[in-house]
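To start, the structure under review is shown below, and the notes come after it.
Right, subunit A next:
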Amino acid sequence: MSKTCRLLFAGFGGQGILFAGKFLAYKGLIEDKQVSWLPSYGPEMRGGTANCSVIISDEPIGSPIVDAPDVLIAMNLPSLEKYENAVVSGGKIFVDSTLIDKKVERTDVDVYYIPATQMAYDNNIKTLANMIITGKVLKEVDGFSLDNVEAALKKVVSARKIELLGVNETALKSGYDYAE
Partner candidate 1 sequence: MSEKVLMKGNEAIAEAAIQAGCHHYFGYPITPQTEVAAYMAKRMPKIGGTFLQAESEVSAINMVIGVASTGKRVMTSSSSPGVSLKAEGISYLAGCDLPAVVVNVQRGGPGLGGIQPSQSDYFQSTKGGGHGDYRNIVLAPASVQEMASLTVKAFDLADKYSMVSMILADGTMGQMMEPVSLDVGEVKTYEKPWALTGTKCEREHNIVNSLYLKPEELEVKNFERYEKYKSIEENEVMYEEYLMDDAEVCVVAFGITSRVAKNAINEARANGVKVGMIRPITLWPFPKKVLADAADKCKAFICVEMNMGQMIEDVELAIRCKKPVYLCNRVGGMIPSPEEVLAKINEVNENGGAF
Partner candidate 2 sequence: MSVVFEKPKSLTDAVLHYCPGCTHGIIHRLVAEVIDELGIEGETIGVAPVGCAVMAYNYFTCDFVQAAHGRAPAVATGVKRSDPSKIVFTYQGDGDLAAIGTAETVHSAARRENITVIFVNNAIYGMTGGQMAPTTLPGQVTQTSPYGRDVETVGYPVKVCELLSNVDGAAYVERVAVNNVKNIKNAKKAIKKAFQNQIEGKGFSLVEVVSTCPTNWGMTPEKALEWVDEKMLPYYPLGVYKDIYAEEEAK
């Protein structure tokens, strides 16, 4: 991983945008990185658009706000349209192609299309498109891997829903293994 990776997760409220971000932040923490996680907040969170900024770095983090992401995870069309041009040149965009039929117009970024919502539906893990697409992030972004996935999941899956730990792991792996 380059010294600092700035990620922006964006989609609808209810898609697990904040959860996926928190998972990556915890994974970073376990790996002794500096991390920050900043959600959008307020009424817009109730079913509207949701996004969260995650920074994982080898150095102390200044601003926790990600205006120019190295990595954009877009889980609905408005998010892609809003943030596509904010991604740094040479950055990566992950698109949930089930929900977004538009193609990324920029040519100076790497784009990964993954039908995360359809895959979640097919595998009977409907709520975990967020983790499927995050799995793809683990595969494609420098510095990320499947290491410490279980430990990080243990930190973010609440004790009451501990039975969901396994399916989260499955979702991550299926995204990781997905080939376009």
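To be clear about the criterion, a residue touches a chain if its C-beta (ideal position, glycine included) is under 8 Å from a C-beta of that chain, and two chains touch if they have at least 3 such contacts; residues count from 1.
Inclusion criterion for the candidates: all candidates are chains of the complex that A comes from, given by their letters.
Note that the coordinates shown come from a computational prediction; the quantities given were computed from them, not determined experimentally.
When the candidates 1 or 2 are screened for touch with subunit A in this complex, the one that qualifies is 1. Subunit A contributes residues 22, 25-26, 29, 34-39, 41-43, 61-65, 67, 155 to its touches with candidate 1 in the complex.
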